[in-house]
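Structure first, then comments.
Excluded from the complex is one protein chain; the other protein chains are retained at their positions.
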Amino acid sequence: MGWVSRRRVLPALPALTLAVLLVPLGAGLIGTLGPAFGWMPGLAGAQPGLDAFRALLAWPGLPRAVTLSLSTGLAATALSLAIVALVTAAWGGTRVFAALRRLLSPLLSVPHAAAAFGLAFLIAPSGWLMRLASAWATGLERPPDVLIVQDPLGLTLIAGLVVKEVPFLLLMTIAALGQADATRAQTVAQTLGYGRTTGWLKAVFPRVYAQIRLPVYVVLAFSMTVVDVAIILGPNTPPTLSVQILRWMTDPDLSLRLQAAAGAVLQLALVLAALALWRLVEIATARLGRAWVLRGARARLGEPALRGLSVLPAGAAAATVLLGIAILALWSVAGLWSFPKALPDQLSLRSWMRHGPELAEIAARTVTIAGLATLASLILALGCLEAEHRDGLTLRRTGLWLLYLPLLIPQVAFLPGVQTAMLLLGLDGGLFAVTAAHVIFVFPYVFLSLGDPFRAWDTRYATIACTLGARANRVLWRVRLPMLLAPVLTASAVGVAVSVGQYLPTLLVGGGRVPTLTTEAVALASGGDRRAIGVFALAQTAAALVPFALALILPRLLYRNRRGLLHD
Amino acid sequence: MTRLATLGLAALLPLAATAQTDPADWDAVLEAADGQTVYWNAWGGSTTTNAFIAWVGDRVAEEYGVTLEHVKLSETADAVSRVLSEKAAGEDDDGAIDLIWINGKNFAAMKENDLLFGPFAESLPNWALVDQTKPVSVDFTIPTDGYESPWAAAQVVFMYDTADLAEPLPDMAAILDWAQANPGRFTYPQPPDFLGSTFLKQALYGVIDNPDVLLEPVNDADYDAVTAPLWDYIDALTPHLWREGRAYPQTGPRQIQLMADDEIDLAISFSPGEASTAIANFQLPDTVRTFVPEGGSIGNASFVAIPYNSGSKEGAMVVADFLLSPEAQARALDPQNLGYGTVLNVSALPAEERALFENIDLGIATLGPDELGPALPEPHPSWMARIEEDWVARYGVAAD
Partner (left out) sequence: MTDALRLEDLRVSLRNETLFALDLEVMPGHVTSIMGPSGTGKSTLLAAIIGTLRPPFEMSGRVCLGQTDLTPLPPEARGIGILYQDDLLFPHLSVAENLAFGLSPRLRGRAARRAAVDAALARIDMAGFGDRDPATLSGGQKLRVSLMRALLSEPRALLLDEPFSSLDVALRQLMRALVFDQARDRGLPVLMVTHDPEDAEAAGGPVVTLGG
C-alpha cells in the first residue's frame, strides 16, 4: 500500500522540483521582457516598442557601466579561480591545506553584505588599517584623501568579491578532487618527475575543472550582477549596470521602470556573452594546456616560490573576512571612535540595547524563513536523489544545467517579474511567498551540497539492508540518512546561509512587509551608521554561521562513539 | 496571458479613491481605525527615525488601538513602485502599504498617476494647529490638495567642524573659496540623492540673480542661461571636493559618517537639529556647529500620504493626525530623539502644550528660530529633474 503510493510520488519529484525552480524563473523573465518592450499595464504613457532601449542607450553612463559589469565580473572570477587552483595545486593534501579549508569553509556562510562592510571598514582611508598605520607609522591625524573604497575601476569591488568567492570555489574544488582521483594522479605525476604544482596543474586540474565548471559560471554570473556588494564597495560615477538598474527600478519617475527592464534584458545578454567568452577562453586554454602537457616540461625551479606565493592570497582572503567581522563587532559596541584612534574611546552596549528588541523579532523571522526554505529544499533534494537511487531518474545532464539556471540568470532580470506574477496569482507578500522565493535559490545549493556525498555513499549498505529484509524507506531512514547525517546537516547549514543572505527576493517578493536581517542591514547601509550596521551585519553573520557550527558539532556529539563516521 | 491582459485592462479603468469612512466624520474614523494594522513605509536608514516611528507605534496602539508596522525602505521610491505594481495587478482594495513618508518627486509621481487617497489632510482634527506660514500646502511647488499631511518642517543648514573650520561661511562663493584652500574637505551626497540635489538647488539660489524663475516649470528657452552660473560654480568646485569628485557619499548619513571620521569638515543637512542629535548619539564630535548662508536657505516639509488601495485608511489617518499632535511634534523636535522642526504654530498652543516645546534643549549645534533666516521655496520639480539629469551627465558618469 505505502509502497504503491511511494512509487507514485517519488518518481514525480524531480519534475516537480524543476517546476518549483523554473516556473517562477520563466514567469519572471516574461515579467521583465514585457516592460522592456513597453508593455506595462497601469503605467500611463507606456507604448509597445523599443523606446525603453532607446532611452537606455541614451544614458551617458552606459558604456562605462557595461564595462564595469564585465571587467569586475571577469576579473573577480579569474582571480578567484587562479587563487584556488594554485593553492590546491601547491598545498592540496597537506596540513596547511586542511587548515586553510577549515578556516575558509565557515567563511562561505558569511553573508556577502557583511563581508563587504567588513572589508570597507578595514581598508577605507579612515578604516582600521589606516588607523593602525597612523598610530605606528604614518602619524596621520586625518584620513588621507585617497579613493580606495568605491574606486572608479571597481578594484575594491573585485577584492570584495574575491574574498567571498575563493572559499566557495575552494570547497567546490575539494568536492571535485575526490571524484577526480586527485591524490593518486598527483603522485603518479610526481613519480614521473613533475613538481607538485606542475603535476597537479597538468594531471588533475583539467578533470577538476570539468567538475567545477558550473560553479565557476555561477561565480561569473553572480559577480557581474551582484547588487548589495556593488552598492557598498563599487564605484558610483557611474555604478555597475545592475546597481543602475535597481536605481531606475526605484526611481520615483515611473517611466524609468521601463528603462530598468530594458537594462535588465541587457544585463542578461551581457551575462550570456560573458559566459560564452569564458567558454571560448576555456577552449583556448585547454589547447594551450594540452601543448604544455605534451612538451613534458618538468619546471621544478619555480616551485618553492610558487608554493609560498600561492598561500598568500588565499590566506589574505580568510584574514580579511575574519578581521572585517571583528571590526564590525567592535563598531557595534563602540562609543565615540574618531580617527586616528585604533580603538574606540569607550565601549558601550548602547547600540545593542537600542536595537535589541527589534533585532530579536527580525532574527526570529529570518531564522523561520531560512528554516522553512531549507526544510523544503532538503525534502525536494532528498526526494530527487532518492528517486535517482531507486528509479534511476537522474538530474545529471540537462537537469543539472536547469538546476543552475536560477543561479546563472541575474536576479535583477527576473525578480521584478516574479513580484508581478505572484501578485497576479494572489500569492503576494507574507512569509510563505518569501519562503517560496528563497527555495528557488536555496534548493540548488542544498542539492549540490548533498548530491556528492549522497551519490558517493556505498550502495552496498542499501543492498545489505535490503537482504536483511528492510524496505526502501526503512533503508533511507534507518541506514542512509543516519550515515549521511553530517552531509545532511552541512547541506542544511548551506541552505540556511543562502537564505539568510538573500536581499532582492526578500525585498521584492515580500513587498517590504517581511523584513529580515539582510534587508535591514542593507537599508541601514544607505544610512552609514556604522554601529547599527555592525549590530545587524554581526547578527546576520551569526544567523548564517551558527548552523554551520551545529553541523560540525552535532555529528561529533551524536556519533562520538562511532569512529567509522568521524574520519573527517 | 489572457488573465494578465484582463487584469491589465482593469488596472487602466479610472478608480474611485474613496475611503470606507468619510474623513470629515472623525468619530467614525476613530471607530473604524480601532483594531486596524497600518503598514507605514518610511525610509529606514536612520536609527533615530526608526526609534521615533516605533514610539509612534506604541502611542497609537495605546490611544487608538491601531497597530503600526514600520516597513523600512532604503528608497521611498520602492513604495511608489510597489503601489504601481499593485495597481497593474488589480490589487485595489488591500495593498501592502497604508502610509508613506513622502515628499517632492515621489508625491508628484503618485499624485499624477492617481495612486493616492484623499483629500484627507485638512479634515484631520490637528490640522487646526498647523502653522500655515510654513510650506505645508505646497510640496515642491505642487499643491498638496489635501493628499498628504505634513509632519515635520525642514530647512537647509550647513554643518561644520569648528576643530578645522573656525567661522561659518557666509555664502556659496565663500564655500568655494574655502574648498579651494582646503581641497578634499567638502562633498555632498551624490545627486539624484535628495540631499545632494538640494545642495545643487541651494547653490543655484546662491549664484543666480532672479530666483523667481525657479518657481515656474522649467523653460527650455532659458534653462541653459539660468543654470550656466551653477555649472560654472560646480566646475570650479568639483576638483577640490573630497576624492576630487570621483566618488560621492550616497546619502546624507554617509556624509555624517565622513565628518565623524574627520574626512570632511563641511556638509549639508536638511534638518537644523540633525547635528545636535548626531552629537548626542556619538555620531559626530561635539565640535560640530551649523550655519545658514546669508539670504536664507531652502525649506520644505515632510509629509505622509495614503495609497488609494490601502485597506486601513482610517488607521492611517489616525496615525497622520497623531503625528500632528503637540506630543508627537515636541518629541520629534527634541534632538535627543529626532531634532526635526515642528509644523505647528507653537505660540498659538495652550500654555500646557506650549511648555512641551519650550522645555526642549535644542542642543549645542542647533540654531534658534531667529538665527535660521528665511526659508526659500523649493523650485518647481521640473527644474530639479533637468538639473539632476545634467549633473549625472557632467559629473555622475565621468569618473576616470
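We call the chains A and B, going by the order they appear; numbering starts again at 1 in every chain.
Here is the rule we go by: contacts are C-beta pairs under 8 Å (C-beta built on N, C-alpha and C of every residue); 3 or more make two chains touch, one makes a residue touch a chain.
Keep in mind that what you see is a predicted model, and the values were worked out from it rather than measured.
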Quiz prompt | Touching partners, among the displayed chains, of the absent chain | solution = A
Quiz item: Which one, A:Q47, A:T138, A:Q346 or A:T463, makes contact with the chain that was left out?
Solution: A:T463
Quiz item: Of A:R102, A:K341 or A:R562, which one is in contact with the hidden chain?
Solution: A:R562
Quiz item: Of the listed residues A:R54, A:R279 or A:R471, which contacts the missing chain in the full complex?
Solution: A:R471
Quiz item: For chain A, which residues lie in contact with the unshown chain of the complex?
Solution: 392, 458, 460-461, 463-472, 478-479, 482-483, 485, 559, 561-565
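FYI, only the chains that are shown with their structure count from here on.
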Quiz item: So how far apart, in whole Å, are chain A and chain B when each is placed at the average of its C-alpha atoms?
Solution: 37
Exercise. Write out the stretch or stretches of chain A touching chain B in their complex.
Key: 40-44, 59-61, 64-65, 125-126, 141-143, 145-147, 150-152, 231, 235-238, 249-254, 257, 334-339, 354-355, 358, 419-420, 423-424, 428-429, 507, 511-513, 515, 519-520, 522-532
Quiz prompt | Residues on chain B engaged by chain A in the complex (per definition of touch) | solution = 3-4, 7-9, 11-12, 39, 41, 44-47, 50-51, 54, 69, 71-82, 84-91, 96-97, 104-106, 108-109, 112-113, 183-184, 190, 192, 242-244, 246-251, 253-258, 260-263, 282-283, 285, 385, 392-393, 395-400
